[in-house]
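Taking it in order: structure first as structure tokens, then the write-up.
The complex is shown incomplete by one protein chain, all other protein chains being positioned as in the whole.
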Amino acid sequence: MAEIELRQVAKKFGNLWAVKPMDLTIHDGEFVALLGPSGCGKTTTLRMISGLEAVTAGRVYINGEDVTWLSASQRNIAFVFQFFALYPQMTVRQNIAFPLESQGMKRALINQRVDEVVKILRIEHLLQRKPGALSGGDKQRVALARALVRKPACFLMDEPLGALDAEFREAMRAEIKRLHLAQHATTVYVTHDQVEAMAMGDRIVVMSAAEIQQIGTPAEVYHTPTNLFVANFIGSPGMNLVPGKYADGRVHLPGGSVCTVPPAWQPALAALPSDDVILGFRPEATQVSDTGALRGTVYASDLHGSYTMLHISLERTGRINGNGGDKIVHIRTRRDVAYPLGTEIRFDLDPEMMRFFDPKSEKALSKEARG
Amino acid sequence: MATNTIARRSFAETGPRTPVVDSVRVDQVTPGARRGTAVRLILAILIAFLMLIPVIWMAMTAFKSRPDATASPPKVIFTPSLDGFIGLFTNRTQLSAGALAAELKRPDLSFWDRQALARGMRIIGPSKFVQQIQNSLIIALISTLLAVTLGLLSAYAFSRYDIPGKGDWLFFILSTRMLPPVVVTIPIFLMYRAVGLYDTHIGMILLYTVFNLSFSVWLLKGFIDEIPIEYEEAALVDGYSRLQTFRKIVLPQCVTGIAATAVFCLIFAWNEYAFALMLTSERARTAPPAIPANLGVGGIEWHVIAAGSLLFLIPVVIVTFALRRYLLRGVTFGAIRQ
Partner (left out) sequence: MSQITLKNITKRFGVVTALNDVSFEIRDAELFVLLGPTGAGKTTTLRIIAGLTKQDAGSVCFDGQSVDALPPADRDVAFVFQQYSLYPNMTVYENLAFPLRAPLRRMKEEEIKKRVTETAEVLRIGHLLQRKTARLSGGEMQRVAIGRAIVRSPRVYLMDEPLSNLDAKLREALRVELSHLQRTQGSTTLFVTHDQIEALTMADRIAVLNHGRIVQVGTPEDIYDRPATAFVAQLVGSPKINLLPARAEGGALIVANSAIRLPVGETRHAPHHLPPEFILGVRPEDVRLDPTGMFVGEIVLIEPLGVETLLHIKNGEQVIVSTVSGIAPARIGETVRFQVVRERLHFFDRVSGARLM
């Protein structure tokens, strides 16, 4: 059990900031997802927590103890790699027992611990196999078992599902989360897949360009993103972000649509230095209706199984050849109504779910100007 | 200066907004690292110097006079002389004191004649060295061209086509290189004499081509394997024939490999000694066996040998230096991959 704290931790490679100075506290028993596109510094952060990478500046604390200059093996953490890192010449049992043997533990005790963890992960039947003969999912289970067997203070996982086929990924995701719920070991989980981060994380740390963009629960990052990056990155597709001009309680959007701003937002919009504003709304926070305030033409429409996603071009230029970078918004509709390409369509936004951003600072506006 | 400014500016733009507290290493690393770099540099220079002593000694000897070259203890400081080069490029006769005096009075003496006369000798004609260097050049260049061209085509076939017994063929090709030259020179000598290839340019070109071919096939196959086949398939679908695809897609992408292979082949053919000694005498003799043959009339003419070696070395150094990037890639990529 452990609490992890990063204070002004930073990493520079040559002249490049891999991670700019950041503060982050991960509570005991918490599952935190470090989420971001490739190259955002999430893996470097994880490696600095583990001790595999030395910090350039700042301090790392585990349970209040300064571990900044302790090696990885002295920190009592377990690291799960994307590519399993199982020893191919050893059987599954030997692989799992390996970390304990290096500690010089008694054979009987080792066997007991190994039997415990294989039961938790339901891989008893694999003990005598070599890793080469296992499926991707089973390999990752063995890797998890090897991490678990040491009873580490915390788990650090670097895209553990990244190398798995899509068909295993969903099930493995639930399995890791269930394991966490059973063990309540502090876990830091690095991923570039926002679905994984949302599904698994108690809290999500969204990173981009070597900096933390937002820290929050799945609901927070989804519904109240702090800036344009988070709004676009979270969700599939991301939040619709439409540039417009604000005047007298209304936002004028491209293509002549006008959107009424809920009164609670008006002071914040009025306080902007210019009339430029970006309106944000989630695809599901829309309602197709004949009297809708927003208008556009259907650019593409596609079935997602239980629903249909309509892609709407707001600029009703008449030609929809895709030229000129028309603003496309995505709205989620019921699948039983078909909208052919080029159909004119009207829709409304759920006023509760509207968000507004300052195009200059790219930051989200907050409802009542709280000073 | 310029880079410094840029570095500082980017630091200012991207640096921490709040001051970094507990900064542990940032400032301590730099001076230490700089000192480390200096030490490494000095060490490298020292090692390079040690390694190069024989070469430097050879270059010095090339510019010594005959007595200086054979002096004992060896002279490190000496008066430079072009004796060695004169000895290399000309045939001379020793003159008596009277003849020497007569010669010195001639009005049409060149710089080189004067140099020779100063040592009591008269130049009676050019030596065969120029022709031998020419032979070396012709044989090395043509055999390299052949080895690379043929090697490229067969490497492409081995890389792209499903040839039955591919592995065995490749091994067979490599095995031709496993016998040391010494073992096969005598039979080749006998065969060459029988078919009239002894002491011919064609004979040497053939031999070096065959010898380099195994190497060139293996090296180039490694390079071609690295080019994703999708490029060619895309071109095939786009309406190009196999040969056009090869010329437009494969060739430009394995320039590096071709350059590396060519350099290796060229160096081999240029330096080769054993076959050249056995299979050539007059017409096709190349430089490597000819240079040490300058043993002179009255004892070993070290300064002449050194001058020949130095001249012989220069092209290799230039080619190697110019293409060192490819050579390194050739060693690390193509060859090791297989």
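Quick notes on this one:
Each chain gets a letter, A and B, in the order it is written, and its residues are counted from 1.
As a working rule, contacts are C-beta pairs under 8 Å (C-beta built on N, C-alpha and C of every residue); 3 or more make two chains touch, one makes a residue touch a chain.
Because the structure is predicted, anything quoted here is derived from the model rather than measured.
For the chain left out of this panel, the touching residue among B:L100, B:L206 or B:L236 is B:L236. Among A:G29, A:G162 or A:P237, the one in contact with the hidden chain is A:P237. Here one chain is not drawn; of B:T37, B:Q244, B:S281 or B:T320, the residue touching it is B:Q244.
When the omitted chain is restored, the residue from A:E3, A:E284 or A:D348 that touches it is A:E284.
Only one residue in the set A:A163, A:V195 or A:A209 touches the chain that does not appear here, and it is A:V195. Residues of chain A that touch the chain left out of the display are 37-38, 165-167, 170-171, 173-174, 177-178, 181, 192-195, 198-200, 218-219, 222-223, 232-238, 282-284, 299-300, 302-306, 309, 311, 320-323, 325, 328, 332, 341.
In the full complex, chain B contacts the hidden chain through residues 228, 230-231, 233-241, 244, 249, 252-253.
Note that in this section only the chains that are shown with their structure count from here on.
Taking the mean of the C-alpha atoms as each chain's centre, chain A and chain B sit 56 Å apart.
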